[in-house]
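Selected chains only, in their assembly positions.
A and B label the chains in the order they appear, each numbered from 1.
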Amino acid sequence: MQNIAILGASGYTGAELIRILLQHPQAKIRVLSGESQAGKAMHEVYPHLAFAGLPALVPTQGIDYSGINTVFCCLPHGTTQDVIAALPAHVRIIDLSADFRLFNVDTYATWYGHAHKAPDLQKSAVYGLTEHAREAIKKARLVANPGCYPTSAQLPLVPLLKAGLIAQDNIIIDAKSGITGAGRAAKQGSLFAEVNDGISAYGIGAHRHAPEIEQGLTNAAGKDVLVNFTPHLMPMNRGILSTIYVSLTKGKTVADLTACLNTAYANEPFAKVAPAGINPTTHMVRGTNLCVMSVFKDRLEGRAIIVSVIDNLVKGASGQAVQNFNVMYGYPETTALEQVALFP
Amino acid sequence: MQNIAILGASGYTGAELIRILLQHPQAKIRVLSGESQAGKAMHEVYPHLAFAGLPALVPTQGIDYSGINTVFCCLPHGTTQDVIAALPAHVRIIDLSADFRLFNVDTYATWYGHAHKAPDLQKSAVYGLTEHAREAIKKARLVANPGCYPTSAQLPLVPLLKAGLIAQDNIIIDAKSGITGAGRAAKQGSLFAEVNDGISAYGIGAHRHAPEIEQGLTNAAGKDVLVNFTPHLMPMNRGILSTIYVSLTKGKTVADLTACLNTAYANEPFAKVAPAGINPTTHMVRGTNLCVMSVFKDRLEGRAIIVSVIDNLVKGASGQAVQNFNVMYGYPETTALEQVALFP
């Protein structure tokens, strides 16, 4: 049995962690923290958690970690490095922020606008794209949980680049995300009437998830990868659909790509190639830890189109965090993650 | 271990039963039937069930029931009486249609437009509003699972009428429902563009759930109850919110009503009075078997307002069906029904 503290539990990823961990027989939620909401009962912050018997929110400062062995950190980007650096040595940490995802602290500084505050700790952090880092995760003290867009992009692309099936210099990722990716902060751009019944691109050519994606793809390809990545915001609570345009290595076919992914993920519980004839949709993964992907023939010679879907709050955040928790402690990897998609 | 057949598995309540039963350690789905979809793999009908290892759909005619002991029947209203009457004696049945909900076959004929086809079987059917019929459900061969609107209305009103706290002749139920209540049939009125960003009332003064509600309330009150019931259709996948306007019995107060419901449901896992200060919302119950209710003071003397919420596909259909299944077989009543609401 692990005793859990969730820091930053009043955000959407915090609430989602609670939802999942309440199903976990080896996890006991002991501490929930939240800054502006400290002192409130959880049902005042999230009415849907009213009947779950949770502790009230406390300030992150002053938590007694003596009875805690695992910390899930859901604090905002930029505030997390200091907090985690100050945690006692006996706790293992899964960080859902971006603060430890980029191995290169200079890249971090470039994209996040300030120097990394815990560069030594960064060296020991493991990037937790579970399917591709299990051995390291098992032994990690600090897991940097991947971003939502990077998860949806890397899961199909990593095996294809490793196998040399696609060109590394012509990858275009057009991603469509639900609004929870923007968090629960009260921003005009996230208001219902501003989002409903419309769509917009944002961060065009300049989104912080681009270097995170490139880091993973560069590792897979063994040479530098730069991608075009264009995120879009649409009226949907949960979900990311990434449409990925790639060039085939000479002589390779869509069938080769599909075979590669089938092999890579044959025994994976959460990374899945869609059955033939089924277009992956975000509806297939809502509330689940699945990534479903498929490769399609382009009309143009030498190209293919990949569609990949996840629930941004689950496989893109809290679900993958629990998957990593399971790997870290040797529990069956699907524990607490076996729900079927909530559709419709 | 129970071996399950789901008849009419291609509709929304069928898919929802599958979602829930896949979490049930004592239920094994053996047979799925569907008329127009017979012969298809389940993922062709519901892509989100692609990875669940389900049997393909077969025609309802010709099912071999020798290895089946429980039938969940999700067939359309009006077609079910004949099918259930023909089932072998060894199976126990939970029927999600309206075909066995009205004890009075004349009332049935009036509202459903044809004579009841299995009046003898009707006599042995148990109306499965679980919290108020456990003893009968335990012994029942045939459980008539309540309708969605009737569940949301009866759970708060039955205890209040039994206790004589509200007038039985002045009950107004204004209900707002998600669109899945209309089923998966391709109807113009259910199209996205016809439902999105709008609301309408329907069946005003003439909805078939009115007599079902009145049957339950009459039993509770010990005298005839007629209600005003006005359903509305709104852009929401799942959920019913019923706003119920009642007159207090002379000398009674809102506090009396709240106390009555607190007592009635003190030990219930799924019928819940909202914490003070929390307005019940459908978000609190999405994907769960909960009914959450609360009583509010009206500005007008001698009146109160009750708000009650359920997920129409869970407590309003398939979840209550599994709850009844658990009662019938003596399993813990919450088995397979312990998910926390999917919010947001």
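Simple rule for what comes next: contacts are C-beta pairs under 8 Å (C-beta built on N, C-alpha and C of every residue); 3 or more make two chains touch, one makes a residue touch a chain.
Quantities reported herein were computed from a predicted structural model and do not represent experimental measurements.
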Oligomeric copy total, full assembly; chains in place: 2: 4
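Rule of thumb we're sticking to: only the chains that are shown with their structure count from here on.
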Between chain A and chain B, centroid-to-centroid distance (C-alpha), Å: 36
Complex contacts: residues of chain B adjacent to chain A: 12, 15, 18-19, 22-23, 41, 43-44, 46-52, 180, 196-197, 237-238, 272, 274-275, 277-279, 281, 283-287, 290, 292, 338-344
